[in-house]
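All protein chains of the complex are present and in place, except for one that has been dropped.
Then we have subunit A:
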Amino acid sequence: MIVYKLLKTPDNYYVYDRNKNKILNISEADYLELSMLKKNEISESEVSCLKKFQKNGYLQENIVEEIQHPETKYINHFLNNRVRMLILQVTQSCNLRCEYCSFSGNYENRVHSNKFMTWETAKKAIDYLYEHSSEMDEVTVSFYGGEPLLCLDFIKKCVLYIKETYADRKTSFGMTTNGTLLSLEAAEFLFINNFSVTISLDGSKKDHDANRKFADGRGSFDIIMENIKRIAEHNKDFIDKVRFNTVLNTKSDYGTVRNYFLSEDIVCDASIGIGLVESINSKEDIVFADKFVNQRRYDFFLLLISLLKKANGVSLPGFVKELKSGFDLDYSSIEDNRYLSKSCHHSGPCIPGATRMFVNTDGGIYSCEKVSEYSEVMRIGEIETGIDVQKVSEAMNIGSISEKDCKNCWALNWCSMCALYVEKNGQFDAATKKANCAQAILGAEDKLLNLCVLKEFGYKFGKEELYV
């Protein structure tokens, strides 16, 4: 069996060869032949164009025999020597009650509580990180909540301990905060210690306050802006380094969000991360209005034509412009000549516990902050006893539960599914994975089509920055 994907733009025909991870520009006749082969209307021997492609090494027989993460044999090594990032959930408590928050009660994975991490747990987690990262030139310690600034003194204690005990180890610090408790004192501490700070801000007051509220129903926008402006007066450098994170949700008006980030002085030059409200583990279906979808797609269209230099005078917010690097990265992965081997795994999974290690207030170790804290399979260890290698192996080899499908799936190199998308009710579930596969495959197809279209219209994929 030959594994490929046919793609078509208004003007051209393409075939994506999975073995080689390359896209070939083909004729309409070749496209039709390969299309018939795909539908089993003809046999391989009847496809006349195959010979010329195969002569050049393309469209060869499927070589994948086994679905196994390539780093599986080095799991122990990674967990013992290459832990890269520790995320400490210093508290599950928060002073806000955002409607889409994973702690809001609208999700299966967690609820707000008044749990705070103990110093013993934090110290053990910190020591664990440094004892298991001997080969890392730099490690990251990030503070997460709830709202981490409820525990500023605790965080100060952690940072001091790290700086005293691991003085010569290069450490980056990070924090995601709702910004409501960002006092001058807090900002100064974060600035001095070179924290990467992300503030959650969903756009204009109306968009932000629609979800991000205090328990009494008041919106949090005004107080965040007051904090930011006050700090900017004293320490503009700190504010210039802040990244904002925006969650587009079903209540968002995309037009006002994008115009806010385009026009508001304090944020228009800032780095903005944008994402859709999490649908995994949500108790309700998350459906966006057509208007929202269309406005977003139109911005995407504007981005494409601006990349092709056909959109003079069009202004795009930073978070849309940032998508450009994604195209360049996707294209570079095609340029990389990384061919499939007999034993491989779809892209998506990291090495849980090494790439990231999320430690919750109870001392449970999880692969990242997004996973369900109630899930048995996602709890990959305890800070008291360490990480369960078998659980890590299962989480990074989630392709094995759909091995037959993955072996023959054209999107193997472009898949985005990790264990997060496979877990249900505390177990890895083949049906859940299959349900999420459709989305991952669509995403992969979109990426390839974008590359084809941009290439067709002469986009240079990152080369202009290098040569012009």
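Here is the rule we use: a residue touches a chain if its C-beta (ideal position, glycine included) is under 8 Å from a C-beta of that chain, and two chains touch if they have at least 3 such contacts; residues count from 1.
Keep this in mind: contacts and distances are computed from a predicted model.
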item: Which of "KaiB domain-containing protein", "Glutamyl-tRNA(Gln) amidotransferase subunit A", "Iron hydrogenase small subunit domain-containing protein" or "Peptide maturation system protein, TIGR04066 family" matches, in UniProt, the chain that is not displayed; value: "Peptide maturation system protein, TIGR04066 family"
item: Sole contact to the chain not displayed, among A:Arg82, A:Arg97, A:Arg258 or A:Arg356; value: A:Arg82
item: Sole residue of A:Phe53, A:Phe116 or A:Tyr130 that reaches the chain not shown, by the stated touch rule; value: A:Tyr130
item: Touching residue (missing chain; options A:Ser333, A:Ser400 or A:Thr432); value: A:Ser333
item: Of A:Asp168, A:Asp265 or A:Glu465, the one touching the omitted chain in the full complex; value: A:Asp168
item: Footprint left on subunit A by the chain that the document does not show; value: 71, 74, 76-77, 80-82, 130-131, 133-135, 137, 165-170, 329, 333, 335-337
